[in-house]
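All protein chains but one are shown at their positions in the complex.
Here is subunit A:
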Amino acid sequence: MDFLKTTVKDLHQELVNKSLSVADLTQATLDHIKATDDRYEAFITLMETNALEQAKKIDQAGVSSAQMLAGIPFGIKDNMVTKGVQTTAASRMLHDFKPIYDATVLERLSQAGAIGVGKLNMDEFAMGSTTETSYYKQTKNAWDQTKIPGGSSGGSAVSVAAGQVPFALGSDTGGSIRQPAAFNGVVGLKPTYGRVSRWGLIAFASSLDQIGPITRTVEDNALVLNAIAGYDARDQTSSKQTVPDFTANLTGNIKGMKIAIPKEYFGDGVDPKVVSVVKAGIAQLEALGAHVEEVSLPHTKYGVAAYYILGSSEASSNLQRFDGIRYGFRAENVQTLEDLYVQTRSQGFGDEVKRRIMLGTYSLSAGSYDAYFKKAAQVRTLIADEFEQVFGQYDLIVAPTTPNIAYGFGENQDDPQVAYMNDALTIPVNLAGLPGMSINAGFIDGLPVGMQLIGNRFEEAKIYQAAYAFEQATRLFDKIPGGDQ
């Protein structure tokens, strides 16, 4: 089964009509992944037995027209714990780790009848924006296998863009869903912080992480968010806000919608070709009836610095539990307790993870806390306030998702700071806890360009409304990777 031209909705119709059985769909999906993954290297682990067993059960029960996700296969970023199935977070530290429970999002998708078929490659512990920091493999961009897929949810974005699965889950700490979605021309949403439970997501930076769906179409994306959103008592940062039906606003009508264009997102460091594609996208929204005005978000430029301090600080604390004692990798031939810690972490963690742990440990240390962590927290408040002011007057903010299109492997490896700047346009959204989406706005040299739609807290519905109108008007998803082969 190749999902390049098939949506969740199409598959749902076929399953309800019984023109396709869940077992056949699942088997075909697994076969297709096996046939294509040498090319993309998106999957770390296939969940063949689990998936086929579940498929059989759903076939027996039958798929009703109300169960939009029943029988639909999907991929899971490998930082969400899966009961009995290896969960690595792309780290040697968790090689062979088989969790004893399922993440809340997976429980909810299982409840909806969706079928997890495999675990997807990513940057180690979600740290990186190229999927090059994975201990396991190097995922390739769906459009050009000589280019990076983006990251950290590189495997998730590629698996959808390359037609291996109709949808995948990613996680986004500073742009990790939106940036690879942009590089692969798919729809990636980072929901409002607290909209989706983080229970079972192996933490990178707790105050920034959020799980979200990656799909080919906007409507599919809304269907998946419908299934995974909502309060979870096991995550006390999850919100009790009522969850609307996110498909309700998908009318194609955005007349009178007020859209803000932040000038800082189009400035220095953003590829002029990217600017022109996104500006054309904005013109399209205007043509559909939206009011567009330029605004200023002057604190944007401090976002990356604040993010690396806050994110790394939290990561340095969250990753201390990997000590080689209770689960995961343990260094051999150690003499003392301290030696066990040092050797396990030296061998178990990769360079990027170590870099961030050191940065975070330093930022939190007694002598540096006020100068770094505290300052960064203040910057975060300023950025959030700035957004709040804009949303007092506008429905949405539209900007490029990334400053560049996908680039070649290893290009930014020597200077991590350059790679860090790749997330400059997505990071402020995480710092402010807002929902943000990347959709395909067009192509440069055959590679997709992401357009980012940012909403006010808990206003994902408005993002979906505008994204859907744009998508229906442009039908860019008809252009598929490998089309030129």
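The rule is simple: a residue touches a chain if its C-beta (ideal position, glycine included) is under 8 Å from a C-beta of that chain, and two chains touch if they have at least 3 such contacts; residues count from 1.
As a working rule, contacts and distances are computed from a predicted model.
Asks: One chain is missing here; what is its name in UniProt, given the choices "Cytochrome c peroxidase", "Ni/Fe hydrogenase subunit alpha", "Aspartyl/glutamyl-tRNA(Asn/Gln) amidotransferase subunit B" or "Xre family transcriptional regulator"?
Replies: UniProt lists the chain left out of the view as "Aspartyl/glutamyl-tRNA(Asn/Gln) amidotransferase subunit B".
Asks: Just to verify: which one of A:207, A:241 or A:284 makes contact with the chain not shown?
Replies: Counting the whole complex, the residue in contact with the absent chain is A:207.
Asks: I'm checking contacts with the chain that's been left out. Which of A:320, A:346 or A:381 qualifies?
Replies: Hidden-chain contact among the options goes to A:320.
Asks: Applying the definition given at the start, please give the residues of subunit A touching the unseen chain.
Replies: 80-81, 87, 89, 94, 97, 99-101, 103, 198-203, 205-207, 233-237, 313-314, 316-317, 320-321, 323, 325-328, 337, 341, 361, 364-366, 369, 373
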